[in-house]
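Yeah, one chain of the complex is gone here, protein chain that is, but the others are all in their spots.
Right after this comes chain A.
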Amino acid sequence: MPSNKSVSDAPIARFTNCRILRGRRLQREDLWVREGKILNPEKLFFDEKGSADVQLDCKGCILAPGFIDVQINGGFGVDFSLATDDFGSGIDLVSQKILSHGVTSFCPTLVTSPPSVYHQVLPQISVRNGGPHGAGILAGAHLEGPFISKEKKGAHPEHCIRTFEENAFQDLLATYGSLDCVRIVTLAPEIKRSSEVIQELTKRGICVSLGHSVANLSQAEEAVQHGATFITHLFNAMLPFHHRDPGIVGLLTSDKIPAGRRVFYGMISDGIHTNPAALRIAHRAHPKGMVLVTDAIAGMGLAPGRHTLGQQVVEIDGLNTYIAGTKTLSGSVATMDTCVRHFLEATGCSVETALEAASLHPAQLLGIEDKKGTLNYDSDADFLMLDDSLHVQATYIAGEEVWRRDVLDM
């Protein structure tokens, strides 16, 4: 066989003494990386007669794909729904800080806001690769609102909530200004003409998510048939499960999902937004659809006290965040790695399952699992070194170390 001499001079790194998440399980294998991608060492050996230039001892750590957070509203004092002059540096700050939580890609999320905010903010969000500067924005922003239900607004400002009953998609486009860098839109499917809007968004490659809604199960199923593939923070801001009309929650076991399609559902597993028993019910009903999200707000990473979330003021007390002066939950301050650990503990699932819920599943939701969310050969080398209790020890993007836990940190 002619040798496939696609030899590159780029250095080859071999991560040894580790367990890698591959093929849905942790395997005692080495991870080989070249030019920012995961390399097939057997092919390297036989085709290129190549070997590693550098060996790194991972001291028994777990190597898992980098986490992907598809719902994060800000953090460290930065609020993505606030149109400030230095919005760009705000995004940069958050993307850099979340590396320590194991997040290598994220979708900056905007809550319900007036059109002026979208018009100012969206052009400042661009798809970009991650690196030492921070996690990547691979797919675009997540627009959670304003086309939601007033009854299930949660912490979203009521005066900004809108409908698209008049001009359907045109109303949506006028509100947002541009969809160039938008990847997910959360809307309430019971709003009239939602089917057209969902179809149009889906056609443009935008993932439609159902949330902040009082839809019943048939409305939710119809939305899925028109293209919706995600549920925003399951259980929160939607009708509770009822045995004669399970509502949006019923999508987890619906038999009306088009063949070959999977409905994913976001879950804030911070121990506050969802009772562990409810988390377990969802996980057991539809384990392959679980997508862990933080729904983190500006106060994440900051001391307790008051912070803004879009047009509202919120109050942080420990892991709880409420609209100031109320008991309405508003986003969370949990970090992604905390959510993964809590999910593992609450459901008693395997380490592989917990890790996949934060990496493989969001990648599948966004349709990028050929490059992200796994440690398969030829995937981008975005990965984490974790200890056995899933604390992030180091974060790598494109094979380069972009964050490492200080040995002195407790």
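Note that in this section contacts are C-beta pairs under 8 Å (C-beta built on N, C-alpha and C of every residue); 3 or more make two chains touch, one makes a residue touch a chain; residues count from 1.
Rule of thumb we're sticking to: contacts and distances are computed from a predicted model.
The subunit not displayed here is recorded in UniProt as "Glucosamine-6-phosphate isomerase", chosen from "Glucosamine-6-phosphate isomerase", "Elongator complex protein 4", "AP-3 complex subunit delta" or "CAHM3 protein".
Across the entire complex, the residue among A:Lys49, A:Lys192 or A:His242 in touch with the chain not shown is A:Lys49. The chain omitted from view is touched by exactly one of A:Pro41, A:Pro189, A:Gly373 or A:Gly399, namely A:Pro41.
In the full complex, chain A contacts the hidden chain through residues 1, 30, 41-46, 48-51.
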